[in-house]
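The complex appears here minus one protein chain, its other protein chains still in place.
Chains here go by letter, A, B and C, matching the order in which they are written, and residues are numbered from 1 within each.
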Amino acid sequence: MNILAIGDIVGSVGCRFLRSKLPTLKKLKAVDLVIANGENSADGNGLTPSSVRYLLDSGVDVLTAGNHSFRRKESYDTYDECGQLLRPANFPAGAPGHGYMVYDMGRIQVGILNLMGTVYMDPLDNPFFTADRLLKDTPTITVVDFHAEATGEKRSMGYYLDGKVSALWGTHTHVQTADACILPKGTGYMTDLGMTGTVNSILGVKPELTIRKMRSQMPVRFDLVQQGPFKMDCCLFEIDDTTGRCQSVEPLELQ
Amino acid sequence: MNILAIGDIVGSVGCRFLRSKLPTLKKLKAVDLVIANGENSADGNGLTPSSVRYLLDSGVDVLTAGNHSFRRKESYDTYDECGQLLRPANFPAGAPGHGYMVYDMGRIQVGILNLMGTVYMDPLDNPFFTADRLLKDTPTITVVDFHAEATGEKRSMGYYLDGKVSALWGTHTHVQTADACILPKGTGYMTDLGMTGTVNSILGVKPELTIRKMRSQMPVRFDLVQQGPFKMDCCLFEIDDTTGRCQSVEPLELQ
Amino acid sequence: MNILAIGDIVGSVGCRFLRSKLPTLKKLKAVDLVIANGENSADGNGLTPSSVRYLLDSGVDVLTAGNHSFRRKESYDTYDECGQLLRPANFPAGAPGHGYMVYDMGRIQVGILNLMGTVYMDPLDNPFFTADRLLKDTPTITVVDFHAEATGEKRSMGYYLDGKVSALWGTHTHVQTADACILPKGTGYMTDLGMTGTVNSILGVKPELTIRKMRSQMPVRFDLVQQGPFKMDCCLFEIDDTTGRCQSVEPLELQ
Partner (left out) sequence: MNILAIGDIVGSVGCRFLRSKLPTLKKLKAVDLVIANGENSADGNGLTPSSVRYLLDSGVDVLTAGNHSFRRKESYDTYDECGQLLRPANFPAGAPGHGYMVYDMGRIQVGILNLMGTVYMDPLDNPFFTADRLLKDTPTITVVDFHAEATGEKRSMGYYLDGKVSALWGTHTHVQTADACILPKGTGYMTDLGMTGTVNSILGVKPELTIRKMRSQMPVRFDLVQQGPFKMDCCLFEIDDTTGRCQSVEPLELQ
């Protein structure tokens, strides 16, 4: 089967661009399952019931999240109730929602795990141990969105789960990496998918604002660039249904 | 002119692989100037007089460095004496060596600036202000190696210096990014060049060691993978000699 | 002369408690000059024109600040205009206000410097170099509020400026330390003054809220404890007017 993984969708401009491009791409690439990171899909960061609804209506099957998961209180019930939304599994017990699901595609089931890194990020539970705990008795096809900052942590998790999952990709940095590959034991891998939103921006934000922040070290409100060009950074993982091994990895940057 | 920028060279295996590939690549791509990050060129990290010598003898014209610049005491004199070696310019006054040079190519002069980020890194001087200070009265062609962790900081510096320098590339994460481009005002840009060394590794290090570190949170010595395959991550910037603007950017991953 | 240094004043409850206690203490201890850290004096953090006015009306002579200096936009003009308010001097050039002043007491002038640490804090300019630059040609009596997190950084600055300033105290952790002393070369020193506000709190905040934050790793709004008991953590430095050397250091916790 073909799984399309889409990098952090930033703001309503990112959501709209995804909606304009995804249907065609799904047909063109015979995509069976679309998993996208939605942690920045609401304007002002985080995600909301309406940004979740919009993205699922646009052809995304499952949304994952990250360090901005719980920025919006209005999203907490959605995490609990929506069967197509995950947040990192290594948040402490008691967090709204779930970090792992088995997504039922009828003829086939797909395990989906969302994890978050702890290097240069919040001190969540050790993601390696959370993976150990949740990746028992998983379906043949199981994939992981590892939302993390440090390349060393992401590549380590890739090698740690190599042969145990079908594919693992990173999210969070909003910049696509060029290291997509199949790891030695058959797992499709990519350090970061990148982002979906405006091209001439700093991770979606107006450059003059992030520059002002770094030059002044004073508080700055991060407004998003609204005008295009836009892009959708993603990666297509072709998985063998019988073995769960990754057959091919194709990074894409759709403009 | 064509400037080849090479990502962090890791260990003697990385140095040897560079030596085996660089001469051919220089001819093939008509490279005029080679700038490489050497902060991990010594086995055990940092750089040494002999790793510097080896890389310069292998066809590198100028070496830059980063957070591991001063790991080896035996390198301090080299920083002071070698005219082809830089370290980040925003180290506090008094650090060995220099952060900016004008490299004399006879018919043309090239300004080269090495900076380090401060997000998730040591608190060096603000790199934006250091850039302001050093990028006055620079040659028409001036380039920057911005050694930094966070994508937001690197892209911000890229936009900040857009139109002021010919090219700016990032180093440090050891993973090549897929966002090479010419920014709106003509500066060639890439968030991270990647690394030069072993492919099946975590930034050069044996995967079982970085995994052990992250699972145990205990001290682990990071030995490098020695066996191939190897790669040399780099990027070719074609610069107009008259205007200093970047004409084309070509990311490369040489195996 | 006797200089009273008061630790971070937290919220309007802290401001009111200070007003109720300061006049008596000033008489009792023959205090000549009161310097207080006001970075948390506004409810909701930061400082406002009205919290500044209230504190100056309550007997504080000079207010210093810290990492929360610029949280409130309405305070920026006050930083520029008020002659009794400082913010850390090592903010980048262009920040509102000033980091050093000579406070004119008629018969005597007192240099006052506010610095911020960079360990576990924002990457401001290196505070040691900022101190070098600003502590030339200072009055005989000069004191420093070093707003910093790490004990190692604070004690290092104390020893660095020992003999060069009359007194240096730390702020920011909101917990008073027990190491008040006169350093070998005559500078009065204390790692942290503590805070002014509610006793049964976590740095002023309701314990159930900071606990919820740390157990859940989710966003939590930090409301202050409103009910007493209250305290005012401070320290009295007796300085010789002629030599500028510290004669005695007396830490105080007024309930």
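Here, a residue touches a chain if its C-beta (ideal position, glycine included) is under 8 Å from a C-beta of that chain, and two chains touch if they have at least 3 such contacts.
What you are looking at is a predicted structure, and each value in this text was computed from that prediction instead of being measured.
Asker: The chain left out touches which of the shown chains?
Answerer: A, B, C
Asker: Would you indicate which residue among C:9, C:82 or C:203 is in contact with the undisplayed chain?
Answerer: C:203
Asker: Can you tell me which of B:5, B:124 or B:190 touches the chain that was removed from the display?
Answerer: B:124
Asker: Write the list of chain C residues that the hidden chain touches.
Answerer: 119-120, 126, 128-129, 149-153, 155-156, 159-160, 173-179, 184, 191, 194, 200, 202-203, 205, 207, 210-211, 214-215, 217, 251, 253
Asker: Need a quick check: the contact residues on chain B for the chain that isn't drawn.
Answerer: On the side of chain B, residues 70-71, 91-92, 94-95, 122-124, 215-219 touch the unshown chain.
Asker: Need a quick check: the contact residues on chain A for the chain that isn't drawn.
Answerer: Its contact residues with the unshown chain are 92-93, 118-119, 123-126, 129.
Just so we're on the same page, only the chains that are shown with their structure count from here on.
Asker: So what's the Cα centroid distance for chain A and chain C, whole Å?
Answerer: Chain A and chain C have C-alpha centres separated by 44 Å.
Asker: Which chain C residues sit where two or more other chains touch them?
Answerer: Residues 92, 123-124.
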